[in-house]
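Every protein chain of the complex appears in place save one, which is left out.
Per-chain residue numbering starts at 1, and chain names A and B are given in the order in which the chains are listed.
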Amino acid sequence: MTATLTTGQPGPALAHDAAATLAASRPGLARRVKNRIATAAVVGAVALTAVPLALVIWAAVERGSARLDLTLFSHSMRGVVGQGGGLLHALTGTLLITAATAVIAIPLGISAAIYLTEYAGRARLASLTRRAVDIMVSIPSIVAGLAAYALFSLLFGPGTRSGLAGAAALAMIMIPVVVRSSEEVLRLVPGDLREAGLALGSPRWRVIRKIVLPTALPGLTAGAVLGVARIIGETAPLLLVAGFTDAMNYNLAEGRMATLPVFIYTQWSAKGLDTAAYDQRAWAGALVLMAVVVVLQLAARALPPQIAKIRRNR
Amino acid sequence: MKLGTSKRAVAAAAATGVIWAALAGCAANEEQPSGEITPNSSGPAQAQLQGELNGAGASSQSAAQEAWRAGFVALQNGVTVNYDPVGSGDGRKQFTAGGIGFVGTDAPFSVEDAGGGHGSCAADSSLVEVPVYISPIAVAFNLEGIDSLNLAPNVIADIFTGKIANWNDAAIAADNPGVELPDLKISPVHRSDVSGTTGNFTDYLAATAPEAWTAGETEEWPQAGGEGAEKTQGMVQALTAGKGSIGYVDAGQARDLGWAAIKVGDEWAKPTAEGAAKAVAVSSLESGRGEGDVVYELNRATDAAGAYPLILVSYLAACEKYEDANTAELVSAYLKYVTSDEGQQAAAANAGSAPLTADAELSAKVSAAVERIGS
Partner (left out) sequence: MKGAAIAVALVLVGVLVFLAVNGSPAFTAGEGELPAHAKNFLALAAPLAFGSLWVAVIALALAALPAVGVALAATIYAPAPRFGRFLGAVLDLLAAVPSVVFGLWGLMVLAPVMVPLYEWLHAHAGWLPFFSGEPSVTGRTVLTAGMVVAVMILPIMAAMCRESFALTPPALIEAAYALGATRWEMTRAAVLPVARSGIVAGGMLGLGRALGETMAVAMVLSATPDLISLNVISSENPSTIAAFIASTFPESTGSAVSALIGLGLVLFAISLVVSIAGRRIAKKGAAR
């Protein structure tokens, strides 16, 4: 939807309708009551949104804050039974897998967006790619996990689990987000700027590199950050293909890799007898994961406001 | 321009790397021992091993595996043992495909599959399978003020098929003289994921109440109605929250709930470690298997006094021979620890399982099988 959307014909028509409905210029009692009810409903909607959020955060703080200690960030779960232990291995795994996903999805997504906006014109490949992106947006994350499972089983033998397989699944979810948001941002770069560059005799790639990309940079970054925020809390695909371990693993290509969402899930689902210790770790992990995502969201929010438009593509 | 994009990607990756390096670098509990080895105080001096041992399989064992790995690493601090609770089926598949040293499985390899040809083993190796995790399954319920009930197998089956729908049903009252049963709807809870616990529970019902339970043994609940819950913890949560609910769950995880005593012979038995080990011991070995393949055909319908036949028996499967001598040593040492009294007690403390060493005969059979590894 563009900003030029509705200025023009619907305006007068609607104003006419409005004039017809509004007989008096000073609202009568019934109309004032209606207005009050509507306002109350809007306030109620805000409460309905804020209350679950407050309850979830409260539950996590109440049940997890006891474990927000240094050990949580300096220890893994290797050799830990019952009390103690930490989530360093899961935090590391989340950062590594997210970074790997970003390294796959961001260059690919932005490059595809540059092709779509700067080169493709009306080429058939462009409409094909756009359609592909539209379809990819609706891939449910568990389906992406299944596809990555099938691919890695074929390549590396059945039941293969690795951080890279997790990154591949998440990239399927992230690529369309990056392509869409980048394309929209690149379209916001004024055409005059491009033409000015081309008129000076610069080759197209130089215009893109020196003019288009620097102008769009904040928007591209915001789109990338939002893409990361979209995938960092994913659980189901990672459970399928990245597996679970209680020790550190820095190697994306080999071996299972723990991630925060899977850590939370396994702490909940596979408990020893000292259940309180496991529950506390699960909720503390939830707090840490939420904090990581909030930091990302704040980073995206700090960017220039006109870029906020791309939010809806999340 | 491509340069610009990839530069940024590299910068992003680098920034992430820096954050993460600053965070810690390495987990404090995973620092390698600096050359010297702490002698373990108890037991005979053991050869110190090095290396990594990977296992995968049943999630039912995960709490026990947690205890075993911690205990084993405390004895052998140059070794890392991993266990991925991917599920029994996936674990067996990975073992056959190769790549893991051992597999934990609720259902042993079938007699045909047990023969050989496992990618994880040396070419001519046969299989070693031993029961390592014996867990009594409690028929647990949530009734205010009642923490014990006598329930016969056919009553349990009728409750889970919905035929008995109220706690004050005459069939329940008949076995529980003196207990004031409330007029309350029974809410049976079953596992909604595929699980070995469900398999053992339905196997028990099929063997002890074949008329009332016609669905046979199945790891996936046969949808006779009732409430479904995900994983053991989902079951515990549902039972704790639901007044009048009843379910089946590893006894160690259900300590805050009421437990049913099930009918064994003419007596009522509650889940205990001794009863569980006894139930294995009174069962016979499955025929047609190799010497190292200690698989029991559980006698669910036993009337042996003191036995508790509603149990989950989970196995560890390994190879007799490995291509790699170090792996063989690691697997051998690990399984010896797991089946030792120390290992079994560690699992009992963390997972609430029944130590198989509680029964000397059973323990001897298992030890003999484990001895075959690596020889």
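The rule is short, and it goes like this: a residue touches a chain if its C-beta (ideal position, glycine included) is under 8 Å from a C-beta of that chain, and two chains touch if they have at least 3 such contacts.
No experiment lies behind these values; they were computed from the predicted model shown.
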item	value
Displayed partners of the chain not shown (whole complex)	A, B
Of A:Leu116, A:Leu164, A:Val185 or A:Ala242, the residue in touch with the unshown chain	A:Leu116
Touch criterion as defined above, residue of B:Asn29, B:Gln61, B:Ser88 or B:Thr232 at the omitted chain	B:Ser88
Which of B:Gln65, B:Asn82 or B:Ser195 contacts the chain that the document leaves out	B:Ser195
Chain not shown, touching residues in chain A	1-3, 5-7, 10-11, 14-15, 17-19, 21-22, 24-27, 31-32, 34-35, 37-39, 41-46, 48-50, 52-53, 55-56, 59-60, 107-109, 111-112, 114-116, 118-120, 125-126, 128-129, 132-144, 146-147, 150-151, 154, 171-172, 175-176, 179, 229, 232-236, 239-240, 260-261, 264-265, 268, 282-283, 286, 289-290, 293-294, 296-297, 301, 309, 311-312, 314
Chain not shown, touching residues in chain B	2, 59, 85-90, 92-93, 185, 187, 189, 192-195, 218-220, 222-223, 225-230, 234, 237-238, 241-245
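FYI, only the chains that are shown with their structure count from here on.
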item	value
Whole-Å separation of chain centres (CA-atom averages), chain A against chain B	37
For the chain A and chain B complex, residues of the former touching the latter	71, 73-76, 78-82, 85-86, 88-89, 91-92, 95-96, 98-99, 102-103, 106-107, 110-111, 114, 157-159, 161, 205, 208-209, 213, 224, 243-248, 255-256, 266, 268-275
Chain A-facing residues of chain B, complex	1-6, 8-9, 12-13, 16-17, 19-20, 23-24, 26-30, 54, 56, 59, 62-63, 66-67, 69-70, 73-74, 80, 82, 84-86, 90, 93-94, 97-99, 230-234, 252-253, 255, 346, 349-352
